[in-house]
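The complex is shown incomplete by one protein chain, all other protein chains being positioned as in the whole.
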Amino acid sequence: MKVTLKVWRQKNRNSSGSFKTYESPELNGNMSFLEMLDVVNEQLATRGEEPIAFDHDCREGICGTCSLVIDGKPHGPHKGIATCQTYMRSFKDGDEIVVEPFRAKAFPLIKDLVCDRKSFDRIQHAGGFITVRTGAAPDANSIPVPKPDADLAMDAAQCIGCGACVAACKNASAMLFVAAKISHLGLMPQGQPERYKRAKAMVDQMDEEGFGACTVTGSCEAVCPKEISLDFIARMNRDYGVALLRGDPKTIKGGGAG
Amino acid sequence: MATLNSNIPSGPLAEKWEHHKFYTKLINPANKRKYKIIVVGAGLAGASASATLAELGYEVHNFVFHDSPRRAHSVAAQGGINAAKNYQNDGDSVHRLFYDTIKGGDFRAREANVHRLAEVSVNIIDQCAAQGVPFAREYGGVLDNLSFGGAQVSRTFYARGQTGQQLLLGAYSALNRNIANGGVKSYTHAEMLDLVVVDGHAKGIIVRNLQTGEITRHNGDAVVLATGGYGNVYNLSTYARGANVTAGWRAYKRGACFGNPCYTQIHPTCIPVSGDYQSKLTLMSESLRNDGRVWVPKRKEDCGKKPADIAEGDRDYYLERMYSAFGNLAPRDIASRAAKTVCDEGRGVGETGLGVYLDFSAAIQRLGESKVRERYGNLFAMYQEITNENAYQTPMRIYPAVHYTMGGLWVDYNLMSNVPGLFVLGEANFSDHGANRLGASALMQGLSDGYFVLPATISGYLAGQNPGKRPTTDTGSFKEAEENVQTLTKRMLGNKGKRTPNSFHKELGKLMWEHCGMARNEASLQKGIKAIGALREEYWNNVSVLGESNDWNQSLERAGRIADFIELGELMCRDALMREESCGGHFREEYQYTPDDPETKQGLVNPGDVKRRDDQFAFVAGWEYAGAADKAPILNKEPLVYEEVKMSTRSYK
Partner (left out) sequence: MNIVDRIWNSSLGKKYLMALTGGALFVFLIGHLVGNLQVFGPPELINGYAHFLKSKPLLLWGARLGLLACVALHIASAVTLAQLNAAARPQPYATPGAYGASKASQYMLPTGIVIASFIVYHLAHFTALLPGVNGVGDFSKLTTTLHGETVPDVYAMMVLGLQVKWVCAFYLVAQALLFMHLSHGLAAMFQSLGFRDHVWWPRIECFAKAASIALLIGYSIIPVAICLKLVGSDYVERKKYDLKAANPQPAPAFVAAQGKEAK
């Protein structure tokens, strides 16, 4: 099979980009989408043209590095998988495939199909953790975690941080990502002491980064490679609401050990 | 010649670590903040070390080439993490975990290191649970366990099939907390390209910003490498595409010894290569062999036929034939080697001829499809996604693939390399798995090194360094190292060659697989060394790297990493050639048990099993760079002294 690729090419974040069309060499349906790009890139490089830059790493759907909006859908045509798990047999001989980068103000473009998702890290810095020093932990079985809670937390925790939710959302909202993080920690008993503070801090940082707001369209859930549920957004909304009503904690004056 | 002093503390095995911690010098809290520690990598080892060192009060600078510390390849580990908690009351103990690991490593690991690993394993689980890692739970709320290969107890903790991801996110969250409070400064898209050695001590690194191409110098009182394994030297492996040896290799070129580079683990149940375009191999859980039967056609001529058209009598269930006791559950290394043997005979299946069938028809007949679906449904779905074949109707095709490297930079008991001030953690070091790693032990080692070992041992080194007196980045060594990096970059970009870096990587991978793969022999290794040497020559004459140095340039990144892989490949072959014995993942065809050996007759081993030669090879090979890629490296030996355990024949019968 052969396909025609319409790919976004952009030299760097300061220059403007445009679509370029490439004819693929003969392909095999068992190639992954990224392997197809490898093959096209080898062809470009042999011709002396700079290869198409795209992000990828583990190529087994867990690291969250690969991105790409393929024919309008982040991570390609199938549900519940990442671009790296998309295979060429999902396309037909002669198809024209439009490949775009993830687009959002908070994901500035670096080059071609590569964007910078550090805003996700900064949201995590704001509160995506449980404060516990190494060595300060009690025995792991001293705090029982109800199985349904652990399972639900795991549903949220499996987020791979790829940013497809943002890419798919018509508002470029990061609510699903942030909700997954807040819900994971907020569901665990160990996460209770910082539950509301965490929700407040992470949502505020999300706003700070310039993501849009949620209009509950469900695109995020529909493209999420881990099929993370919108239920978690509701959970986050509850926690954030409590934090809003409570306001800032009382500040302690003075103190210190004698 | 380098000196490889293991610095194993004296005293009884079980007390060494406690004693060592007590006798290791401490640094007072006010002085700690005057020490700056560079940590490269943020996988389990790097993230946990960065976070913990920052909590202790050191100034930590963390570097990753990824866009985020959360993407390190630890994230891909599926199975679980071992810990000697004995929550199952099935007779587990620190000593049992220690013994299983030493034996699993075919008696080629250090006793003291492994015992320490087993001791701190219990703290790791506590730590991770406290961080909110959603481990699998029983209905009562306590932690659930699985059993894993190479052990008779259930000691593996897990979080669905994504244990590595969850543990990494735990370590990443600890890292985040310390980034937020200023304890760690995080550099992302920052690739270490050289180690700076000042007066014999590691005092800094040279880093390229992958977004802007800017080369910067970073000084520190100590440098910690937690940069993962080097299985991508084979090009095709279960590693992430970005995983590379560059940080470790550049340190090697600055004098750090490379330990046991030839120890590679090859996993028997991966989805086979489907074509030359392939970039990545996917692991299928080993548990499939519980119900699947492995076979190939008896005759070469049948290989092209559909499996259903091959009569029962024309099938060779070779594992059942060759290892009647274990059958399809033969240990990993044996199953891998047997698959290679039948494929080498021309009886492999699939387009490339490199595959064997894993057939579930008997299990489906016996248990019914719904039961099989219940047990392995997700794996069958994954298989179908990748191959477009329905394994309920036609047998799966599997083939072994590289997925872990036990070798790495040599370190002593303190995890410090022979270059003072250079520490190496996790898969990047050679230490705890000997010649073969047991399942669910990699996560344990990474976190043990990062959370508990390094933070306790690094003060021993730092106490000898004057606080606040680290060399500044304008000294000669920094300048020289930066120039070295610039020269290399210019050389790659200026080369007017014809071949892409990837084409060299593919060729290297094939050479490595052929000459230094699952089974090795003297003649083939010698051929491999020659061929890889020639490839190295050609690389520098004929590689073409497009783009610019001051921009995002994936070709340039890869070109540098592949150059290092080529040199490493040569070293691996040399190590494999030197080690005239078989042990764990290192199988030299010349050294295997024959039916006439007494051990075979006693029923301890099967013919064809690996045969160690403890009298001559009970040592760690620490290879030292001889100053140029074409000069033969120098072999240093650290003898393995066993005080507690008797090196015995590794038998799982």
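Going by the order they are written in, the chains are A and B; count residues from 1 in each one.
Definition applied: contacts are C-beta pairs under 8 Å (C-beta built on N, C-alpha and C of every residue); 3 or more make two chains touch, one makes a residue touch a chain.
The structure presented is a predicted model; accordingly, all values stated were derived computationally and were not measured.
The chain not shown here is in contact, across the full complex, with A.
The residue from A:1, A:44 or A:98 that touches the chain not shown here is A:98. Touching the chain that is not shown, out of A:39, A:130, A:154 or A:168: A:168 (per the contact rule at the top).
Residues of chain A that touch the chain left out of the display are 19, 69, 71-74, 98, 100, 103-106, 168, 170-173, 203-204, 206-207, 210-219, 221-223, 229-231, 233-241, 244-245, 247-248.
We take it that only the chains that are shown with their structure count from here on.
Averaged Cα coordinates give chain A a centre that lies 27 Å from the centre of chain B.
Chain B contributes residues 48, 51-52, 55, 66-71, 73, 75-76, 85, 87, 123, 125-132, 134-143, 159-160, 162, 165-166, 169, 172-174, 176-177, 179-180, 186, 188, 211, 238, 240-242, 274-275, 277-280, 282, 385-388, 451-452, 455, 500, 502-503, 544, 546-547, 551-552, 554-555 to its touches with chain A in the complex.
For chain A in complex with chain B, the touching residues are 11-12, 28-32, 34-36, 38-39, 42, 45-46, 48-51, 53, 55-60, 62-65, 81, 84-85, 87, 89, 110-111, 114, 116-118, 120-121, 124-141, 143-147, 150-151, 153-154, 157-158, 160-161, 184-185, 187-188, 190-191.
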